[in-house]
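Below is one structure, written out as structure tokens; the observations come after it.
Excluded from the complex is one protein chain; the other protein chains are retained at their positions.
Read from first to last, the chains carry the letters A and B; within each, the first residue is number 1.
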Amino acid sequence: MSIEPELKVTGSQVWPNPEVVDDLARLRQVAPLTHCITNMVVTNFTANVLLAAGASPAMVVTIEEVADFVSIAQALLINVGTITTIDARVMLKAAATAQLTGTPWVLDPVAAGALKFRTEIVNELIKFKPSVIRGNASEILAVSGFGGGGKGVDSTASSFAALHAAGQLALMTGAVVALSGEVDYITDGKEVISVPGGHEIMTKVTGVGCSLGALIAAFLPVTPTPLRAAAAASVIFAAAGENAFKLARGTGSFSVEFLDQLSTIGNQG
Amino acid sequence: MSIEPELKVTGSQVWPNPEVVDDLARLRQVAPLTHCITNMVVTNFTANVLLAAGASPAMVVTIEEVADFVSIAQALLINVGTITTIDARVMLKAAATAQLTGTPWVLDPVAAGALKFRTEIVNELIKFKPSVIRGNASEILAVSGFGGGGKGVDSTASSFAALHAAGQLALMTGAVVALSGEVDYITDGKEVISVPGGHEIMTKVTGVGCSLGALIAAFLPVTPTPLRAAAAASVIFAAAGENAFKLARGTGSFSVEFLDQLSTIGNQG
Partner (left out) sequence: MSIEPELKVTGSQVWPNPEVVDDLARLRQVAPLTHCITNMVVTNFTANVLLAAGASPAMVVTIEEVADFVSIAQALLINVGTITTIDARVMLKAAATAQLTGTPWVLDPVAAGALKFRTEIVNELIKFKPSVIRGNASEILAVSGFGGGGKGVDSTASSFAALHAAGQLALMTGAVVALSGEVDYITDGKEVISVPGGHEIMTKVTGVGCSLGALIAAFLPVTPTPLRAAAAASVIFAAAGENAFKLARGTGSFSVEFLDQLSTIGNQG
């Protein structure tokens, strides 16, 4: 397999990038119904992030309802963070339905590579053509087959090192890959958008990365490409995180300020 | 079936309504053990709302324990927001036990009408005679059989339009219906108490509606009627929400201020 080895950053975005400003305005107008099947640690924070930004979250997680709700929803997030035997069936059915109904969806392969069961399920899920795969360096390395394996949910590889793997994963799957790290990289295997900013404290509050996946999903129905959806969400997170850090006195107030920023960004003036 | 068509508002309550002040004092004295079987998005916020107000929350959700715990508890909430196959059995057993032991209980039929499985379970649950049914306009319309069906958890019908349905549902089931919206309406099919106030931001934080259902449950054992329990909780929520909004800088700080208000309302002076 010969794949373009010299994947280069083709653009960099920060708030207030005009496209992102437009995309956020559209998100708030449409309030896309975003179906989240996510891990039990971050359900509340994820819903609050989506509400703050202007989307309409809903979590429907039972096998009897999941296909119907994917059909109603405008976007879907599947995050395997605390996957169970039962969840796996639900996630597979959700992903299969999304492919069938054309519901755009995001896969967040939390801790893939570190644990066998979820890695297998993630590999199955990918076959249902997610629009975006979001993860940290370890996860993207693992899912792309370029090795890795982290110590659980934290990234142990730098996001730049994983950029090559991200590009290949994008080419192999047709998904945009959103690689989270000190700098975020978003790629479809050809273009690479870098999103600097944010702050390290974002790794000290649970659910920030997971809710980024959810916000990317929410942007999918209101943006022309998955690349732009992932960029919009990442740019907004970076700005909100940076501003929130300036106002925070610790990780508790950071969470609060972060939601405040998300709910007011772009509203001033 | 002939039902009174001209259901009219018979009273309006705002904090500090003397009855509500008394009811809250009694809640804090008794600290009713309130058994919550609720959705996985709002467990934490619901427990914190109950603790802030002065109740004693507990969540026991396994089939082996649920009947015993309903018998111990002073009140029960069943919220079907993220119902699963397993949850459905637990909820039915809880409701059946509550009817048997006389434990007063609240049903929150989240997204009923929009999804078949939960709608069927809700219809089963209602047979076990909840003291109060709390929902938004779409949910109350769906449960009453007067049509509707929302886009998931958000209400797409105005609460005033659903008032007639609420009254009929109350008469059909014997439950008080607490209809949440811009103005809350609480009715037993004869009386209608309106509770104005609150703020739209309350719909931008996940779990506010769900935790209102829990607080209504907590008031049931310390108030003379379910109508008064529902009114007390709604009045306190409206006041806390209104005051919290004035102090909030966004949805994150709103949540914090809301809990602060609940934990201090009536304490000053």
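What we mean here is this: a residue touches a chain if its C-beta (ideal position, glycine included) is under 8 Å from a C-beta of that chain, and two chains touch if they have at least 3 such contacts.
Here the structure is a predicted model, which is why all the values come from computation and not from measurement.
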item	value
Contacting the left-out chain in the complete assembly, out of B:L33, B:A96 or B:M172	B:L33
Candidates B:L7, B:V60, B:V110 or B:A214 - the one touching the absent chain	B:V60
Contact with the hidden chain (one of A:V70, A:A95 or A:A114)	A:A114
Listed residues B:L7, B:L24 or B:A47, member touching the removed chain	B:A47
Residues of chain A in contact with the chain not shown	39-45, 81-87, 111, 114-118, 151-154, 203-207, 248-253, 255-256
Missing-partner contacts on chain B, residue numbers	33, 40, 43-44, 47-48, 51-52, 56-65, 68-69, 72-73, 86, 255-264
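Keep this in mind: only the chains that are shown with their structure count from here on.
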item	value
Separation of mean Cα positions, chain B and chain A [Å, integer]	33
